[in-house]
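Only a single protein chain was left out; the remaining protein chains are all shown in position.
Showing subunit A:
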Amino acid sequence: MFYALLCYHQEDVVCAWTKEEDDAVMQKLAVVQERLAKAGKLGPVARLLPTTAATTLRKDQDPPLVLDGPFAETKEQLLGFYLLDCADLEEALGIARELGAANPGGSYEIRPVGLFVDGGARP
(Lines give C-alpha, C1' and ligand atoms only; values in the text may rest on other atoms or scores of the structure.)
Protein backbone atom coordinates (compact mmCIF):
# COMPACT_ATOMS: atom_id res chain seq x y z
CA MET A 1 0.00 0.00 0.00
CA PHE A 2 1.19 3.48 -0.82
CA TYR A 3 0.86 6.06 1.93
CA ALA A 4 1.26 9.79 1.81
CA LEU A 5 2.87 11.24 4.91
CA LEU A 6 1.73 14.85 5.09
CA CYS A 7 3.96 17.00 7.30
CA TYR A 8 2.22 19.70 9.30
CA HIS A 9 4.03 22.18 11.49
CA GLN A 10 3.67 25.73 12.72
CA GLU A 11 5.31 27.65 9.95
CA ASP A 12 6.29 30.64 12.08
CA VAL A 13 8.20 28.27 14.37
CA VAL A 14 10.00 26.53 11.50
CA CYS A 15 10.84 29.93 9.97
CA ALA A 16 12.31 30.97 13.34
CA TRP A 17 14.79 28.07 13.33
CA THR A 18 18.33 29.26 12.80
CA LYS A 19 20.14 27.97 9.72
CA GLU A 20 22.14 25.61 11.96
CA GLU A 21 18.98 24.20 13.56
CA ASP A 22 17.35 23.77 10.16
CA ASP A 23 20.44 22.08 8.72
CA ALA A 24 20.64 19.76 11.73
CA VAL A 25 17.01 18.64 11.28
CA MET A 26 17.46 18.13 7.53
CA GLN A 27 20.60 16.09 8.14
CA LYS A 28 18.85 13.80 10.62
CA LEU A 29 15.92 13.36 8.23
CA ALA A 30 18.32 12.52 5.40
CA VAL A 31 19.68 9.59 7.42
CA VAL A 32 16.18 8.10 7.82
CA GLN A 33 15.36 8.83 4.18
CA GLU A 34 18.49 7.08 2.97
CA ARG A 35 17.62 3.95 4.94
CA LEU A 36 14.06 4.00 3.54
CA ALA A 37 15.37 4.46 0.01
CA LYS A 38 17.73 1.50 0.40
CA ALA A 39 14.83 -0.62 1.61
CA GLY A 40 12.87 0.39 -1.51
CA LYS A 41 10.15 2.06 0.55
CA LEU A 42 10.73 5.70 -0.36
CA GLY A 43 8.78 7.43 -3.11
CA PRO A 44 8.95 11.18 -3.91
CA VAL A 45 9.77 13.54 -1.03
CA ALA A 46 9.07 17.27 -1.10
CA ARG A 47 9.68 20.19 1.21
CA LEU A 48 7.32 23.02 0.34
CA LEU A 49 8.28 26.69 0.39
CA PRO A 50 6.50 28.85 3.01
CA THR A 51 2.74 29.32 2.59
CA THR A 52 3.43 32.99 1.86
CA ALA A 53 4.64 31.77 -1.56
CA ALA A 54 1.34 29.93 -2.10
CA THR A 55 -1.57 30.89 -4.34
CA THR A 56 -5.05 29.35 -4.18
CA LEU A 57 -7.46 28.86 -7.07
CA ARG A 58 -11.02 28.77 -5.74
CA LYS A 59 -13.20 26.81 -8.12
CA ASP A 60 -16.49 27.36 -6.30
CA GLN A 61 -17.26 30.29 -8.54
CA ASP A 62 -17.12 30.96 -12.24
CA PRO A 63 -14.59 32.10 -13.30
CA PRO A 64 -12.42 30.60 -10.55
CA LEU A 65 -10.95 33.13 -8.14
CA VAL A 66 -7.20 33.45 -7.63
CA LEU A 67 -6.31 34.20 -4.02
CA ASP A 68 -2.94 34.92 -2.42
CA GLY A 69 -1.91 32.52 0.30
CA PRO A 70 -2.73 28.95 1.31
CA PHE A 71 -6.11 27.28 0.95
CA ALA A 72 -6.93 27.15 4.65
CA GLU A 73 -5.91 29.30 7.61
CA THR A 74 -4.83 26.71 10.14
CA LYS A 75 -2.68 26.60 13.26
CA GLU A 76 -0.31 24.18 11.55
CA GLN A 77 0.53 24.36 7.87
CA LEU A 78 1.31 21.71 5.26
CA LEU A 79 5.07 22.10 4.86
CA GLY A 80 6.01 18.94 2.99
CA PHE A 81 5.18 15.32 2.20
CA TYR A 82 6.59 11.86 1.63
CA LEU A 83 5.20 9.02 -0.43
CA LEU A 84 5.98 5.65 1.14
CA ASP A 85 5.50 2.05 0.14
CA CYS A 86 4.44 0.26 3.32
CA ALA A 87 2.93 -3.14 4.10
CA ASP A 88 0.33 -1.65 6.42
CA LEU A 89 -0.59 1.27 8.65
CA GLU A 90 1.61 -0.06 11.48
CA GLU A 91 4.69 0.16 9.28
CA ALA A 92 3.72 3.64 8.06
CA LEU A 93 3.24 4.77 11.67
CA GLY A 94 6.62 3.32 12.56
CA ILE A 95 8.29 5.34 9.83
CA ALA A 96 6.38 8.44 10.90
CA ARG A 97 7.68 7.95 14.46
CA GLU A 98 11.24 7.62 13.16
CA LEU A 99 10.96 10.77 11.07
CA GLY A 100 9.25 12.49 13.99
CA ALA A 101 12.19 11.77 16.25
CA ALA A 102 14.42 13.66 13.81
CA ASN A 103 12.02 16.57 13.38
CA PRO A 104 10.69 18.13 16.59
CA GLY A 105 7.11 19.42 16.90
CA GLY A 106 4.22 19.38 14.47
CA SER A 107 2.23 16.37 13.23
CA TYR A 108 2.20 13.84 10.42
CA GLU A 109 -1.04 12.93 8.71
CA ILE A 110 -0.85 9.42 7.27
CA ARG A 111 -3.13 9.06 4.27
CA PRO A 112 -3.40 6.02 2.02
CA VAL A 113 -2.86 6.93 -1.63
CA GLY A 114 -5.72 6.16 -4.04
CA LEU A 115 -4.02 7.00 -7.32
CA PHE A 116 -0.40 7.71 -8.07
CA VAL A 117 0.83 8.93 -11.45
CA ASP A 118 4.54 9.45 -11.92
CA GLY A 119 4.57 11.99 -14.71
CA GLY A 120 8.34 11.86 -14.81
CA ALA A 121 9.02 15.62 -14.46
CA ARG A 122 11.79 16.53 -12.02
CA PRO A 123 12.59 19.92 -10.51
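Here are some notes:
Just so we're on the same page, a contact is a pair of C-beta atoms (placed from the backbone, for glycine too) under 8 Å apart; a residue touches a chain by one contact, two chains touch by 3 or more; residues count from 1.
Everything below uses one rule, namely that contacts and distances are computed from a predicted model.
The unshown chain of the complex is recorded in UniProt as "RNA polymerase sigma-70 factor (ECF subfamily)", chosen from "Extracellular solute-binding protein", "Phosphate-specific transport system accessory protein PhoU", "Carbon-monoxide dehydrogenase large subunit" or "RNA polymerase sigma-70 factor (ECF subfamily)". If you put the hidden chain back, the residue from A:39, A:53, A:89 or A:113 that touches it is A:53. Taking the whole complex into account, subunit A touches the unshown chain at residues 10-13, 15-19, 21, 24-25, 49-53, 55, 66-69, 73, 75, 104-105.
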